[in-house]
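For reference, the structure is listed below as structure tokens.
A single protein chain has been omitted; all remaining protein chains appear in their positions.
Entry: chain A
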Amino acid sequence: MKLILTGLLAGLLTATAAKADEMAFTSWGGTTQEAQTKSWAAPFEASSGIKVLQDGPTDYGKLKAMVDAGNVTWDVVDVEMDFAIKAAKDGLLEPIDYAVVPKADLDPRFSNEHAVGSFYYSFVLAWNKGTVTGEPTGWADMFDTKKFPGKRTFYKWSAPGVIEIALLADGVPADKLYPLDLDRAFKKLDTIKSDIVWWGGGAESQQLIASGEAAFGQLWNGRVFALQQDGTDVGVAWNQNLTAADVLVVPKGAKNKDSAMKFLAAATSPTGQAKFAEASGYAPINTKAKAEMPADAVKALPDAHVDGQINLDMNYWAKHRDEIATRWYAWQTK
């Protein structure tokens, strides 16, 4: 018993002692975090001597709990932009130190005082070529069960995406999406409610399409990219692809703030962004990054499909998230 205790104590002591040149990075797991580890953490460790511990998946409740309790164990966290906007307002985030993180080449759409872009993605329409005859071209086809029979899969949670898709399918022009007409969106969603299978995470969305369980789906482009790399016969419609960013934030009271800022500088550098984009199929937020990428990889990015591309309005969502969520779950559980 005594031996075990001494051992534990020794372990704790070394852990605290080593803290000085360590930091914790938290992201969503899966292929995305693997790419972040390889493209950002590994080279950063080599150049700075700071060890980057990986944790995850990102959990907003946990982040808030850490800040509230004054015991923050995460230093850099990959979150969705609308959450970052709201969290900054609630005082959960440290401001980004732009003296350390060079700002000049960052796409201004995806960075603000408390968050710096991680990558940006598109929601695209994907389908299993083995199950679907014909070629869907836009969100309207997702709602046309006569022309395209079969189950369709959508993101389960109240988040930017599905409401916009329903409105676009109903004929709302892209520049008239906001403020969102919820009544109209839910009425449109009612028409295919029994044909919807929901996915709660990226791996689930891939599984549903790959197995043909759902014929069509609203998927993150990186997940489709990974499916295609695995040799699955998946079609993609980029028409009306909906873009939004993930951002990197530093929780208020993070213990390794200085290391965190250096890490952010490395992650958002042209090289870090180029490597990550090549590995994941998500777009870089550093405008210099594409110059460092092979031409093939650039073609797979949402950047190659700016025609008909629509930006999801994260400021609108940050402001109205609760009210939309109430309607969303009421509709879903009915």
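Keep in mind that, in the parts below, a contact is a pair of C-beta atoms (placed from the backbone, for glycine too) under 8 Å apart; a residue touches a chain by one contact, two chains touch by 3 or more; residues count from 1.
Quick note on the criterion: contacts and distances are computed from a predicted model.
A.B. asks: Just go with whichever of "Transmembrane anchor protein", "3-methyl-2-oxobutanoate dehydrogenase (2-methylpropanoyl-transferring)", "ABC transporter permease" or "YCII-related domain-containing protein" UniProt uses as the name of the absent chain.
C.D. replies: "ABC transporter permease"
A.B. asks: Based on the whole complex, identify which of A:71, A:137 or A:211 touches the chain you can't see.
C.D. replies: Per the contact definition at the top, the residue touching the missing chain is A:211.
A.B. asks: Going by the touch rule given at the top, which residues of chain A touch the chain that is not shown?
C.D. replies: 59-62, 64, 90, 151, 156-158, 197-198, 200, 204, 207, 211-213, 321-322, 325-326, 329-330, 332-334
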